[in-house]
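Moving on, here comes chain A:
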Amino acid sequence: MNFTSIKVEKNIARQDILFAVARVPNSSKAFIAGSDFKISEIDFQQAKPEIRSFPAHSSYVTALILKDDTLISGAYDGKLVWWKASSGEKIKSIDAHKKWIRQATISPDGKHFASVADDMALKIWNIADAKMVREMTGEHKPLTPNDFQSMLYACAFNKDGKLVASVDKTGHIVVWETFTGKKIATMEAPIMYTWDPNARRHSIGGPRSIAFSPDSKLLAVGGTGKIGNIDHLEANGRVEVFNWEKSERLHEFVTDKSKGLVEHLEFHPDGNILLGAGGAGEGFLAFMDLKEKKVAHQEKAAMNIHAIASSDNMKSLLAVGHHRVLHIKTA
Partner candidate 1 sequence: MNKIRKNYCGSTEHAVSRRQFIGSAASGIAGASLFAENALSAELKKQGKSVILLWLAGGASQLETFDPKPGAITGGPFQSIQTSTPGVRISELMPKMAARFKDTCVIRSLNTKNGDHGSASQLMMRGRKDEASLKYPDMGAVLARELGKPESQVPDYVSFYLQSEGRNFSGSGFLGARFGPMELSKSVMPENINKPDHISESDFLDRMALRDLWSKNFETGRSSGTLASHQQAFMRVHGLMESQKLFDVSKEPQKMRDMYGPTQFAEQVLIARRLAESGVPFVRVGRAWWDSHGQNFETHQELVPELDHVMATLLTDLEDRGMLKNTLVVTLSEFGRTPGINSSLGRDHFASAWSCSLSGCGVKGGSIYGKTDEKGEKVIEGEIGAARLFATIYKALGINPQKNYYVGSRPVPLTDPGTEPVQEVLA
Partner candidate 2 sequence: MNQKLLVIFLQPLAMLALAITFTEQVEAQEKLLPSNMPIEKVIDHYIEASWKEKKIKPADAATDTAWIRRISLDLNGRIPTPSEAKTFAEDKDPTKKQKAIDRLIASPLHLRHQAREIETLLMNGTKGNLSEYLTKALNENRTWDRIFKDFILADETDVANKGSSEFLKNRVKDLDKLTNDVSIAFFGVNVSCAQCHDHPLVHDWKQDHFYGMKSFFSRTYEVGNFLAEKEYGVVKFLPNKGKEKQADYMFLTGKTVKPVGMTEPTKDELKKEKEMVEEWKKNKTQPTKPKTSTRAMLVEIALGKSERDFFAKAFVNQLWHRFYGFGLVMPLDQMHSENPPSHPELMNWLAQDFASNNFNIPRLVKGLVSSKVYGLSSRYEGASTPLAKDFAVARLKPLTPMQMGVSLRLAGNNFGGGATSNADLEKKLDNIDNGAKGLADQFVQPSEDFQIGVTEALFFSNSTKFQSECLPEGKDKLVTTMTTMETPEEQADLAVWSVLGRPATSDEKAVIAGYIKKHGANAQDASKQVVWSLMASPEFRFNH
């Protein structure tokens, strides 16, 4: 892509803060969910986008997985709920995690998904039968080095689904074999986690997004930089790219025009461009060029972006976040 055009085609204001989005393929429909504990189905091309909305959890909904007519939601209530997408009928509810589910991501073959939560567990689930097939624990410590509760923020599969990676608040990254649960590699991104011992005595930050490159060789992690005044997300967005097999950091990217957390990371299929999106007071999109090793393009977004569901090789981006949905077309 050459950034000749990044256009917001649709801008939908919302009462809720949205954390998750799952698109219905080949359509302008999608499921979104967030702070009102509900799941909404929208058609972003319609003048009145919301089709329906139904209560789903007892806290913030932070994960949505869609496969054919199966919709799965995950939330801060620790539950994973299976729904019939077409009707909104609840099929099954599982007390999947003991603490907040932060993210869920679908495997490339569409048969499984991974969930991560603040109980510091990464779990692999079978979509069809709603059974947990693997649980990875022990690597992400429940307490930070400063004796406070840690969080497990993000997970991602590689292209063939045989590997899955997770990253926690302190910046500890683990690559696992998906179905054996074996730990393959670890690396650290401590810059993204700020512990302030002197002025304010607590922490902020932590990496929030993770993605494998299409060739599975690179692992990108997104968050924010070192923060001085931890009352605010006042550092620029930050992405670190590792050669994970060697546990070696290759590049670091800083969104110098925008502040906040990079909460969504996605490689372009060509493997050269990496999209990071997020924000703090404002939102942003950043396109990083791995060949040139620089942030090729930055764009302000109308809201702090918490999740993006893309299609058509990133030509269509459906971004959700703080009181807003954006449909963005790129070229």
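Please note the rule applied: a contact is a pair of C-beta atoms (placed from the backbone, for glycine too) under 8 Å apart; a residue touches a chain by one contact, two chains touch by 3 or more; residues count from 1.
Selection rule, in plain terms: all candidates are chains of the complex that A comes from, given by their letters.
Since this is a predicted model, take the numbers as computed values, not measurements.
Colleague: Which numbered candidate, 1 or 2, lies in contact with chain A within the complex?
Modeller: My answer, from the options 1 or 2, is 1.
Colleague: In the complex formed with candidate 1, which residues of chain A make contact?
Modeller: 15-17, 35-37, 58-60, 76-77, 100, 146-149, 151, 198-204, 206, 231-234, 260, 279-283, 303-304, 322
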